[in-house]
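What follows is a set of notes on a single structure, which appears directly below.
Left out: one protein chain. Kept in place: all the others.
Now for chain A:
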């Protein structure tokens, strides 16, 4: 900021009445804060003015612009005022950053200017001969007014802090409103900010070329006139300021509302334009939404479509049903395998808790014993590695009977009366089905295979569950025998499901079919499910372990 600034203003001030000046001088001493405010805002005013005029640092220009603004005020359209708002917020930001260096005398000028800017929106200032409708001037004035506002409202004592804060806010506001104004401009056809800036620069250049004396001659008169417009200024120096502020608030309020309505209108118009783009009268969109009453579909057509749809759904449902029929897990659940496993799991958990309780309650040396015993049970229950002592059933005995015998033999040391009839009967049924039904297709065999495996497994799990329950109510326990029996039983049951799978796959292989790939897929699946069965049986056996263990501890 050149040092000549204050001088220039001083000279401008010359023309104002002496009394006025005195009052102001007095004020300097009495209330410092207001001065600092005014200084600050004034600085802002100047800075912004300069900024707008594209770095023209000759002070008279500011004064010149003052005139220009007044002029402009007459024919300024609302749209442009909105633009100025954008700018004014920018100014504020800058103002906040500016150090308070300029003389307070500057106050005279802006004070008066403001009075005119807000109160005298009349033809009063038409004497000025600035030709171009300098939009920038308007923005500058508004900027000064706003900055004054902020000076009043916020500046009490804590200027710097608050100004920093407001700087942040205004930056934000300027960005937002910039966006809005851009939208408005494109929609309404107002010149864009860059162009405005360019015009502005041009005008300021022009004014620069004019003699500074001319400005000086104008200035006093302008100032004088302004003084006249605010007669109460003499008695109460803040009067003009107050009225200026209120007026400004009023006008700004109206502008904001008007701007908001304009925005809404513009958005509405734009929306309709977009909607009707390439679709006059929205005919196509109406048709698409089915709002047009003209094109009622034929009833028979609807019925035909509905029937086709229903057929399709039936087909899907049938496929799903079939898929479910051969779904191992579902079948296993249907045969109550899952619920027995669940019940066994509950028992197992509870017994485990009881064992832990006993462990906690036991003496330290006893604890080790218990742990060792439990480990011994686990070892006893290890399934022997493929001992191929395939004791083939005697010639005279049927396969189901052989299964029954093997199960009985395995579990005789348990000392329980277990029911093996269900699993033996199921085996009998499977064998009967396979032998009685020749000419079976691969699909039927596959279905029966999966179902039989699921059922046999469910029955096996039930045996474990029942055994566990009976062991728990048994009065005399012999853990080693029980563990051995359970292990043997597991071997027998695992072999049984393997045998079932083999039976079905052998039958499947004997089927004469063109679809060998399908048969192979089925065979693979049957073996997979038999592996699944073994896993369930092993799981059930593991769940029985704590029941065996608790008998020993």
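The rule we apply is simple: a residue touches a chain if its C-beta (ideal position, glycine included) is under 8 Å from a C-beta of that chain, and two chains touch if they have at least 3 such contacts; residues count from 1.
The rule is simple: contacts and distances are computed from a predicted model.
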item	value
Among "Ras-related protein Rab-2A", "Trafficking protein particle complex subunit", "Protein-serine/threonine kinase" or "DNA methyltransferase 1-associated protein 1", UniProt-listed name of the chain not shown	"Ras-related protein Rab-2A"
Among A:255, A:327, A:399 or A:477, the residue in touch with the chain that has been omitted	A:327
Full-complex contact with the absent chain, from A:274, A:299, A:361 or A:473	A:473
Residue touching the undisplayed chain, where the options are A:338, A:480 or A:511	A:338
For chain A, residues in touch with the removed chain	319-320, 322-334, 336, 338-343, 345-347, 349-350, 450, 465-466, 469-470, 472-473, 524-525, 528-529, 531-532, 535-536, 539
